[in-house]
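A protein chain is absent from this complex, but the other protein chains hold their places.
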Amino acid sequence: MTYGKGLPGLAAATCLTLTTGFLLVAFYAPTDVDQGLIQKIFYLHVPLAIVTLGGFILGGILAIAYLRTGERVWDVRSYVAIHLSLVLGVAVLLTGAIWAKASWGVWWEWKEPTLVSFLIVFLLYATYQPLRFSIDDPERQSRYAAVFAITAGAFVPLNFLAVRLAEPLIHPRVFGAADSGMEGPMWLTFFVCLAGMTLLFMALWKYEMTSKNAAQQLRALRRRLADEAEARERRSAAPATTTS
Amino acid sequence: MRAVGALLRKDLRAELRTGETVPAMCLFAVTTFVIFHFALDREAIDGDLASGVMWVTILFAAILGINRLFVAEREQGGFDGFLLAPVDRTAMLVAKAIALFLFLAALQVVAVPAFAVLLLEPSPFGSLHELVLVLVLGDVGLAIIGTLASALAVQTRARDLIVPIVSLPLLVPLVIAATEATSPLWAAGGAGDVPFKWLAVLGLYDLTFGLIAYAVFDFLLED
Partner (left out) sequence: MPAQELSEAGKYLAAAYGVFVALLLIYFSIMALKLSRMERQLTELNELAERGRDGETADDALEKERV
């Protein structure tokens, strides 16, 4: 299976959508009455967070496919999704901290349930790679990683529920409240950015899969050529082949 | 079902004979309470703080037990023997989880009174049956996640390290719910009622991870 096939188109679509989104943020989205200019981090931070969490859950779903079919390719797909989400997760935490500092003057805020839940999820998935690489047998490694990905994927929604119940709300509660302060143009900008981030995740995922696939094909090719060279040597079976 | 019983009996008998895990867990818990006394510089604590201190101590003592849960199987070939037997593989999950639950219950029989004596200001018997309910629900969750994490970690090279870093984040919702549920019981003014929503969260947590563990455990045992 080749992964590079749709990649240029996907990358172009990502570029277009995300650029449009950021231009909308800069020139179209109105400045928030309460929070001011800093509210515009919302269009970067929240789509990233949504895509990251979606990526983690996707990793779990791909892991189910691996356990069902036993084909290693699903495990690679799952690994890439989780690895990518982890990297994006770093950006979510950093942009979240910047937003917190600008809005409330502190780099971290425990009363903020969404940020805290996200940190816990991040800490959990940060153990994914140490776990994988401490298992030597490749088939077992894939299986155990799949079990982890499924358990952790189910954990994500449960964790958000529990933390939200525990902490009082000071995070701008945008999606639930009736009076969230979001107007039409803000929603449009948000959805364009969300679409852009989703496309970015897909493009990066494809990019990574293409690279891994190519590296694997390369390894297989090298093995084949080495085997052929060895076979040739045995065929020639010349008595005195000096090796100095 | 019979397989579960047989496995469970084996583990309980091993523990009763050698007494490795539970006494160590209890000792660890009591020592930790002493350390908390000095670390917090308090004679007595109540409410939120008491609830948190007790559950954190139980959590870390549980990690000790979880680390050792599958060690015997790993070192003495118990896994291979079990795989050869014509039984449902999930029997091992159930047996180990029940064993861990019992170890935790034994731990709490010692640790909670110790906590009451050493650090707790209000009477722990304010609402004993509610406390027991919270402990039981918490132990079920600890047992499920602990068994899963232990099975995951036992085949890795860094077993003792993997168990805590994998299980602690997974246990955060449980700790949140358990501490929130216990703190009104130890309120300074007099025991209040446990808010139902936290019992519901504990129940949901136990159910969700019980189902997931049941679904994925087979894959951990395959050769």
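Letters A and B name the chains as they come in the text, with residue numbers starting at 1 for each one.
The rule we apply is simple: a contact is a pair of C-beta atoms (placed from the backbone, for glycine too) under 8 Å apart; a residue touches a chain by one contact, two chains touch by 3 or more.
What you see is a predicted model, and the numbers here were worked out from it, not measured in a lab.
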Self-check item: Chains on display which the left-out chain touches in the complete complex
Solution: A
Quiz item: Looking at A:41, A:58, A:81 or A:199, which makes contact with the chain not pictured?
Solution: A:41
Quiz prompt | Absent-chain contact - pick from A:102, A:126 or A:161 | solution = A:102
Self-check item: Touching residue (missing chain; options A:71, A:139, A:183 or A:230)
Solution: A:230
Exercise. Can you list, in ascending order, the subunit A residues touching the missing chain?
Key: 22, 36-38, 40-41, 44-45, 48, 87-88, 90-91, 94-95, 98-99, 101-102, 204, 207, 211, 214-215, 218, 221-222, 225-226, 228-230, 232-233, 236, 238, 241, 243-244
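Following the convention adopted for this analysis, only the chains that are shown with their structure count from here on.
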Quiz item: Taking each chain's centre as the mean of its CA atoms, how far is subunit A from subunit B in angstrom?
Solution: 32
Quiz item: Mind pulling up the subunit B residues that touch subunit A in the complex?
Solution: 148, 152-153, 155-158, 161-162, 165-166, 169-170, 172-173, 176-177, 180, 197-198, 201, 204-205, 208-209, 212-213, 215-216, 219-220, 222
Exercise. Write out the stretch or stretches of subunit A touching subunit B in their complex.
Key: 67, 120-121, 123-124, 127, 130-131, 134-136, 140, 143-144, 146-148, 150-152, 154-155, 158-159, 161-163, 165-166
